[in-house]
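For this depiction, one protein chain was excluded, whereas all remaining protein chains were kept in their positions.
The first chain written gets the first letter, and so on, giving A and B; residue counts start at 1 in each chain.
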Amino acid sequence: MDETIAKYTTRKGFFKQYKKKSRLEEIWNRFLRNKLAVVGLVIFVFIILVAILAPLIANYDTEAIRVNVPNRLHSPSAAHIFGTDELGRDIMARIVHGARISLVVGCAAIAFALFVGGALGAIAGYSGGKIDDVIMRCMDVFLCLPDVLLALAIVAAFGTNLVNLTIAIGLAFTPKFSRLVRSAVMTVRGIEYVEAARAIGATNTRIIANHVLINCFGPIMVQVTLYVANAILTISALSFIGLGIQAPIPEWGNMLASGRVYMRDYAYIVIAPGMAIFMTILSLNLLGDGLRDALDPRLK
Amino acid sequence: MNMEIKKPNEQENTLEIKNLVIHYISDEEVVKAVNGVNIIIKAGKTLGLVGETGAGKTTTALSILNLVPEPQGKILSGEVLLEGRSVLAMSDLELEAIRGDKVAMIFQDPMTSLNPVHTVGDQIAESIEIHRKVSRQEALKQAKEMLELVGIPSERSNEYPFQFSGGMKQRVVIAIALTCNPTLLIADEPTTALDVTIQAQVLKLINELRQKYHMSMLMITHDLGIVAEVCDEVSIAYAGRIIEHGTLEDIFDHMRHPYTKGLFDALPDIGARRSELKPVKGLMPDPTNLPPGCPFHPRCDYVMEVCSQSVPENKWLSETHCVECHLYKDSNESMLKEVLL
Partner (left out) sequence: MLKFIVKRLFAMIPVILAVTFVVFTIMWFVPGDPTNIILGNEWTEAASAQVKAELGLDRSFLVQFLHYTGNLLQGDFGISYITRAPVGEQLMARFPNTLEVVLGAMLFCVLVGVPIGVYSGVKPYSVFSNLTMVAGLLGISFPIFWLGLLLILLFSVHLGWLPSSGLEDGFASFILPCLALGGNYMANIMRITRSSMLEVIRQDYIRTAKAKGVKAIDVVLKHALQNSMMPTITVIGMDIGTLLGGVVLTETVFSIPGTGRLLLESINKRDTPTVIGCLVIMAVCIAVSNLIVDIVYAYVDPRIKAQYGAAKD
């Protein structure tokens, strides 16, 4: 009898009887067969590595920040692979360090949105009725404003430091996650093993944690990936219009903004940073699409 | 024993399928749906194509309209002759001309066979417009008449499929199929998705209309009761082959193939209520992984060594009755009596 209870109420018990391992393997294999998805994964891992190893690749203070006027606006060469910007700084160094900012803020913002939005969505989906209504109406109001604009307003009011930026973008994505988790919870809520778990007395929190959320995991991971891409795009966009990461901190968006004036005669200055944004977002989109196809294969 | 087999005159045949082989080929596997099917339907007659799910019946039927789903579905060999003309060799234009006109099909699931955004009147009228070159007004008028014929008030011709019940939807499907008086009507399990009482109504309707229009019919079903009511001849399908064929009497009273015997044995007998049900042991073979030799041998009570080694050839036992089973190779007449039980 104890064993049976353990099966439904403990994480370990649940995993054991669900034979999760072989399912994970299956998903992983399907993922690997999708060439585009693998390309996305490789590129993204590369970008993460670059971000982690940034200080080793280029020194932050001397290369990315320090103004070096005699060096300004040099076209790409052996010494400066992507050229130098209007203040003489090595563009590659700035891009490499910019990766850190974008990735960290992007992931942090989505993590925020996931926990806050996810919690709200789970509560709404699981409780149903009035609570569900109230929460969802609030979320709907936020959905009436596009992410960029909402983040814009928040940043305009509270200032452009990193924390504010993260929270602003996180708040913009919170309603999306709440909808997602809510519908996943509502789907899973009807499934039999939740009833069975209840029947042997598992408490509500346990049910949500062990059964409901585990099954939503897959689709949520897909959306997380895609939203991180979106978040990074939003950060760059905000920095581009001057309401995000401020100079002299290197960020791909603000690099485009400051280099823009020189674009006519020094085209390279807007190529590299834009390409960095593009590659990051592309790799995440490929990854997200690949995950989605691996989790739920259909005939293409 | 040498039987004189008199093959029917080719011109009288509405449908002839010879040695049809169709496989579905994808990156991961090959589904051997149809593996050498031979079918003959004479003018004005009804053939029952009996078999369990996965026996290749629907695929065979689709090939008559040349609608086997591409690109996975590949017709590897064989001929399909509709009134003597090869369907597989026809151009797209020719196919569009005969579909709905010379040969029409009633599909299995009425819930999904109708276009949800067109009215039922429009869907029937479309067939008329395409094949009869009449004005839209005239086509709609004829469509309404068709609705009355299948027992639906013509005022409802402006309604959408979602406003009808399952049985009525199937009647609409029948109306669409019959509206241009096809020579051959293919009915793919037309009553399977319906309630039992509606089943009887729909079946009666199909039979009446068939007799009225002198159509030939291919009735695909797994229900032997329906076969008994509607069909003149029966073909038993298994794993993409026709393992037995004959008239209604041949099959019901003188069945030869062990599988056919199994099908009849599996029918619950209301008289002998307390005896156990006798299903055919085992499962339908996986079409991606068919057993060697005779596809039925793993489940057969009369299996012999030769059964796993070679595919049995078709043997004509009488003018109308043929079977594909090693039991009936010339030297095995003695076995005949055993199976008759």
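As a working rule, a contact is a pair of C-beta atoms (placed from the backbone, for glycine too) under 8 Å apart; a residue touches a chain by one contact, two chains touch by 3 or more.
Model, not experiment: these values are computed from the prediction.
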- line: Missing-chain contact among B:130, B:248 or B:290 belongs to B:130
Query: Of the residues A:32, A:49 or A:156, which one touches the chain left out of the display?
result: A:156
Field: Listed residues A:167, A:185 or A:281, member touching the removed chain
entry: A:281
Message: Just checking the interface: what residues of chain B touch the absent partner chain?
response: 65, 67, 71, 92, 95-101, 104-105, 107, 109, 112-118, 126-127, 130-131, 160, 162-163, 173, 176
Query: Footprint of the hidden chain on chain A, which residues?
result: 36, 140-149, 152-154, 156-159, 229, 233, 236-237, 240-243, 253, 256, 260, 263-264, 267, 270, 274, 277-278, 281-282, 285-286, 289, 300
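Heads up, the rule we're going with is that only the chains that are shown with their structure count from here on.
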Task: Could you please state the distance in Å, as a whole number, between where the Cα atoms of chain A are centred and where those of chain B are centred?
output: 54
